[in-house]
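All protein chains of the complex are present and in place, except for one that has been dropped.
Labels run A and B following the written order; every chain starts at residue 1.
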Amino acid sequence: MSAITGETAWDELSLSPEEYRRASARYRQRRSVTGYLFLLPYFLPFLVFLVVPVFWSLWLSFNQGGILDRARFVGFRNWQEIGSDSQLTISIENTAKYVVAAIFLVFTLALFLALILNRYRRGSNVFKLALYVPLLAPAVLVGLIWQFVANYDFGLINLILTTIGVGRVNIFGNGTLALLTIVLAEVWRGLGFWTLYFLASLQNIPEELLDAARVDGARGIQRFRRVTIPLLRPMLLFAIVIAIIANFQVFDTVYVLTQGGPYESTSTMVWFIWERLFQFQQTGQGYAAAVILLGIILFLTALSFWLLGSRRRRRRSALA
Amino acid sequence: MAEVLIKHLVKRFGKVEAVRDVSLRVADGEFLVLLGPSGCGKSTILRVVAGLEDADAGEIVIGERLVNFVDPVKRNVAMVFQNYALYPHMTVAKNIAFPLQIAKKPKAEIEAAVRRAAGILGLDDLLERLPGQLSGGQRQRVALARAIVREPHAFLMDEPLSNLDAQLRIQTRLELIQLHAQLGITTMYVTHDQVEAMTMGHRIAVMNHGVLQQIGTPQDVYRRPANVFVATFLGAPPMNMIDGALESVGGGWRFRGVDADVPLSPEVLSPPELRHEIEARGEVKLGLRPEHIRVGPPGHDGGIPGRVEFIEPVGSDIYLTVEAGGTTVQVRTDPDSPLRPGDNVTLMFDPWRVHVFGADGHNLRRDAPAVGSTLVQAAAAG
Partner (left out) sequence: MAVESARLGPASGDERHADYAQAARRRRTLDLGKGIAAYTVLTLFAVIAVGPFLYLLSPSLRHSYDLFTFPPQWLPKSLYLGNFGAVLHQTSYVRWGINTLVFATSVTLLTLAIDTLAGYAFARMHFPGRGILFGLVVATLMIPTAAIVAPLYIIVSHLPSWTHAGVNTYPGMILPMVCSPLGVFMMRQFMSTLPEGLVEAARLDGASELQIFRKVVLPLMKPAVVVLGIFTFMMQWVNFLWPLAITTTDSMKTLTVGIASLQGQFVTNWGLISAAAVMTMGPIIVVFLIFQRWFVQASMAGALKQ
């Protein structure tokens, strides 16, 4: 206020700092509420069916029962049973063997096919569609189909073996062969997806880089090793982690083809959990195994985030 | 129609202060240009007025109503964005009608308003097209139509011409001036292009680093810049700055720089008032606009000797780059000048055309305005 004229300068503030702060808070609150309202429909089921169950799972590992009857707290008994019971270790081993074999096989084949499809584009659409079809089949169908392939009496493999005179093999009676069948079934199923994935990644590599390499005199294999692979590496890494996490949970095919047999040689982690929870009524062990599975997956997820982050960090420092 | 008041606005982004205590008053019906380089805070001010950002301190008053905590739509302002922000999946007619539909106006009223706005901007034939089928200039006009149709209290325009090519920019500039003359709506116009500012604005508010440097009519800001920034930002080529010091000689001031010793007119610097201030401030800069410098033969008294380095003929003039006063000086001269690189010359000028800037960048001329919000009073008075 000007002391002389008693007028207010046009630029004088009308609100006190206190009033300002209050009005500002109210205004911002009004807008935040809308944001939360938009999130509510998702977060409600999210909390009830995703977040809570995770913690409940942890709690259950110290209980027994609960599915058909009330849960009873038993402390560390489940964990002790699991520790002494070698079944779980076998299951984890089987799962690990399966994951390694399946990923190695499917990635090699997918990359191979993707390279071919990338180079020979004419008519590639037909092949892409064909490769995609097994993906559409539910795993149970895949299981059924491979019954036809691996069956002792009329399966395709035994057919071929008898025709060439080697004699039939009881595939589902042999632990290693049974596991191999599961691997092949899942590889057969997933090939389409990963081929398309690698194809997309390859097509992301700018043509000019390969041309430049060719002009520099690099031959096919050299170009592959020194240009394609390094550029593919981030996508490859990401794919490997995703594939590991997904394949660790293999279940459907096991259920249909081998039911974990023979003698638990194809029992995977999820199969173990399933058996204990819903078939043998050894719920305690199932709960503990579920927590272990959760732990493994979370560890792998964290590893993948860390790997991705460190690549970005390394690249940034390389460019600095 | 309303006046817009911005009182002591402060806006921070994290730790950075984008707008520092800026106060502006836009009179009812005025076309005010916010001019400055990128990052100076001019767009931020606009967005705070629109309600797209919240002020950290300070008040915004539109039409005598405090609007800091009012939803954007209720402020009754319309904004034209740099990339037009047209709804790509709606026809031109629907784009223009959108704000009225949201306001649930009756269909007849909406149709009439859309036709009126389209008519004013010459869009009658394009009403059923999609934005993707329009040229840049046409899209700009749709954006304007959508702004007009709401009959707002104020227009806020954020560099609307930046995405147009040079030819279109000139044409659209004229159309905007005509539009404002026709509608008379209070407008705040943000740009970094000083030509736009000079030709379009009633007044220009020059900003740098979040601080209002000066506000005044285009002539004010050009002829009596408040500081070095304003002086060099307006005018192309920019005003020349020659380093040196002031010396009081026989009741008047002389400027002394490298090879330079020129008397200063008492109209420019008033001796008694400024003596102590200048001595306290130390070094000064002499400011001369390229068009105010005349080139004379070497050895002439009262000028600054120099040597021609480059000659750039642009058809209507010749721009000379001259080494003088310890720095490079740009001079605009006659297109028929016979000068060649390497020639020695004397740079001469009318003594009352000179600007003198203190060490803190302030213009020390008697008639130069002060920096900051008091400029509004100065402009109103002057």
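Everything below uses one rule, namely that contacts are C-beta pairs under 8 Å (C-beta built on N, C-alpha and C of every residue); 3 or more make two chains touch, one makes a residue touch a chain.
Since the structure is predicted, the reported quantities are computational estimates derived from the model, not experimental observations.
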Quiz item: What chains on display are touched by the one that is not shown?
Solution: A, B
Quiz prompt | Which residue of B:Leu34, B:Val61 or B:Met79 touches the chain not shown here | solution = B:Met79
Self-check item: Hidden-chain contact residue, picked from the options B:Gly51, B:Gly257 or B:Pro290
Solution: B:Gly51
Quiz item: Hey, which chain A residues sit against the chain that's not shown?
Solution: 31-32, 34-36, 38-39, 41-43, 45-46, 48-54, 56-57, 60, 66-67, 109, 113, 116-117, 119-120, 123-124, 126-141, 143-146, 148-149, 153-154, 156, 159, 188, 191-193, 196-197, 200-201, 234-235, 238, 245, 248-249, 251-252, 255-256, 269-270, 273-274, 277-278, 283, 286-287, 290-291, 293-294, 297-298, 300-301, 308
Practice problem: Considering the whole complex rather than only what is displayed, give the residues of chain B touching the chain that is not shown. | Solution: 50-52, 72-73, 77-79, 81-89, 98-99, 102-103, 146, 150
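We take it that only the chains that are shown with their structure count from here on.
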Quiz item: Tell me, which parts of chain B touch chain A in their complex?
Solution: 5, 7-8, 23, 25, 54, 57-59, 66, 68-69, 373, 376
Quiz prompt | Complex interface listing, chain A residues touching chain B | solution = 10-15, 20, 23-24, 26-28
